[in-house]
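Right, I'll just put the structure down here and ask away after.
Removed: one protein chain of the complex. Kept in place: all other protein chains.
Letters A and B name the chains as they come in the text, with residue numbers starting at 1 for each one.
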Amino acid sequence: MIQSLRRDFSIYRAIAAMAAKTRLAYNMWVWADFVVTIVSMIVFVYFWRAVYAGTSTLSGLALSQTITYILLARLLSPLVETRTIFFFGFMIRQGQIAVELTRPLDMQARIMTESFAELLVFLIQRLPLFLIAWLFFGLQLPSSPALWGAFFISLVLGQIVLFLFDWMFACLAFYVTETWGLSVVRVAAGSFFSGAIVPLVMMPDWLQNLAMSLPFAQAMAVPVSFLSGISTVADAPHIWLTQLIWLLVLLVLSRIVFGIAVRKVTVQGG
Amino acid sequence: MAIIQVEHLNKTFKVQRKEPGLAGAVKALFLPKYEDKVAVNGISFSIDTGEIVGYIGVNGAGKSTTIKMLTGILVPSSGSVLVLERDPHRERVANAREIGVVFGQRTQLWWDLAFIESLSLVAKIYQVPQVRYKQLLDQFAETLELKELFSVPIRNMSLGQKMRAELAATLIHEPRVVYLDEPTIGLDLIVKERIREFIKEQNRTRSTTVVLTTHDLGDIEELCKRVIIIDTGKLIYDGPIETIKERFGKYREITFETLSTPGHVDLPSGAEIILAEPRKISVRFDRTAITASGVAAALMNQIEVKDFSLSEPDLASIIRQIYNGALNEEQAA
Partner (left out) sequence: MTRYLELYWHFLIQRFKILMEYRLNFFIGSSSTAILQAASLAAIWVVMRQIPSLNGWSFYEVILVYGLLTMGESITHMFADNLWTVGWNYVRSGDFDRFLVRPIDPLFHLLADRFCHDGIGNLITGAVLVGVSMQKLDIAFSLLHIMYIIISVLSGGVIFIALNLITATSVFWIMESIPVTQMVFTMNEFAKYPLSIYHSSIRVLLTWIIPYGFVSFYPASYLLGRDVGALVWLSPLVALVFIFIAYRIWLFGLRHYSSTGS
């Protein structure tokens, strides 16, 4: 622990400096997010310790692996949330679809860029929490750069997959006025089937298969599996290829569905 | 006994002074500096039952702060407020039973409820007896023309309809004092007239005391016999409206857009040219000496007019005049 602290001192210092500078600008919302995330991490760690009390492995995972997995999933949780459906609903209510579509850049590409930029900012904001999880909660991250590389590529691919799926899902906003209920289903399904609450490998086979046939796992469980020792570097090419296929299929589908939905609104009047 | 009695009313707020930059932010966190901001400065007045009093001043003069103290929302820093012989803050509930408040743009009714449902809930809150509620409902439906509005939710009402509904809701419990904050803002002339008529009628038949804060001089002229003017927290005028109109509010301006450059123009007495441009001419006239139509007629007889606009007297400038006038009177005395 001490040795690794010395090794990563420069990182630590940078984070501390950033925290100090921005501390005064940090408002209550950020603190609230911190507290909420830390509390849930504490709950998870104690819960899983109790789960592993009588055994050393479950579904092939050791306690340390599971804890790493769950902590990562919690810290990365914004990555499985979505606001696209609210955004569509809002746009429709304001009658702004025509405006959006006449903008020079492709709407989907533009919104994806904005969305990813926001996510990046949010994750950077969470860096102190990663540090806390690493120092106190037993988050164990691999040191192999190859694994990290595999993780990042898989993460980017998976996030695009999820974004495209949500794009399609959000088109329901063109057909239903009350988007709140839909988003609840999306949140519930997303958090469960992305493996964010329970590692997918622990699920019974039929449930695992269901999870893998949904896009949520690609955005969270699959990339995180590299960091928690579930997937190895050798698995990377196969995994990336799968994600790429997901991506291409959803890219085509989402644009078709979107086109249909928009036509429905502009023809019938929103 | 005056129904509203205000004596040496003071309200001072503590406002934190923040310096810019990082150093300023740090200082603000550990050594906060507070400044005193005086919103109401030693105001005294009394209002009798059945009066309709205009309470006017520019934005930030302290009007809403005073109203908040009168209605019991805010506690004075010093001085006393008595409404119906009660301290409106200490005896909040008892006071609330006998007052009605209209907060300009904000409705007290529930956005999604049909108007009649909103109204019945308000009546229940104020414990209006069922029989009386029915009577008043019929009366208001008549005088405010509410029959078609009963099943309409507030969110679907136009501005004028909203205000009529609001007035009904405010008066359904027959309050003895009513505070109206900008009741006619944004309304068209016809609706304004109706609202003013209604207020006058309520005041006549029920002796409802009305405190009216407004920027609309039309409201003041039609409704108020007495006006209290405050500026930067101080009371600078408390008296009949005639005096103001006579002394300060008598000038108006008409700006004419003409088709050709006017040459010499003869104006009736009481009117003078204050701006003469190639195709524009502005005339200021004394309303007590000549009417707007008189001026317009005189001018249009002499030149071809394309368009014209009439400007209202500026409340801010009237107040400044009064303030300066009050200062002058003090110095003279």
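We adopt the following convention: a residue touches a chain if its C-beta (ideal position, glycine included) is under 8 Å from a C-beta of that chain, and two chains touch if they have at least 3 such contacts.
Just so we're clear, the structure is a prediction, and the values are computed from it rather than from any experiment.
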item: Touch partners, limited to displayed chains, of the chain removed from view; value: A, B
item: Among B:A2, B:V38, B:L121 or B:V191, the residue in touch with the chain that has been omitted; value: B:L121
item: Among B:I52, B:V81 or B:I99, the residue in touch with the chain that has been omitted; value: B:I99
item: Absent chain, residues of chain A that touch it; value: 27-29, 31-32, 35-36, 39-40, 42-43, 46-47, 49-51, 53-55, 58-59, 177-178, 180-182, 184-185, 187-189, 191-192, 197-198, 202-204, 207
item: Residues belonging to chain B that touch the chain removed from view; value: 13-14, 65, 68, 71-75, 89, 92-94, 96-97, 99, 101, 103, 106, 108, 110, 112-114, 117-118, 120-121, 124-127
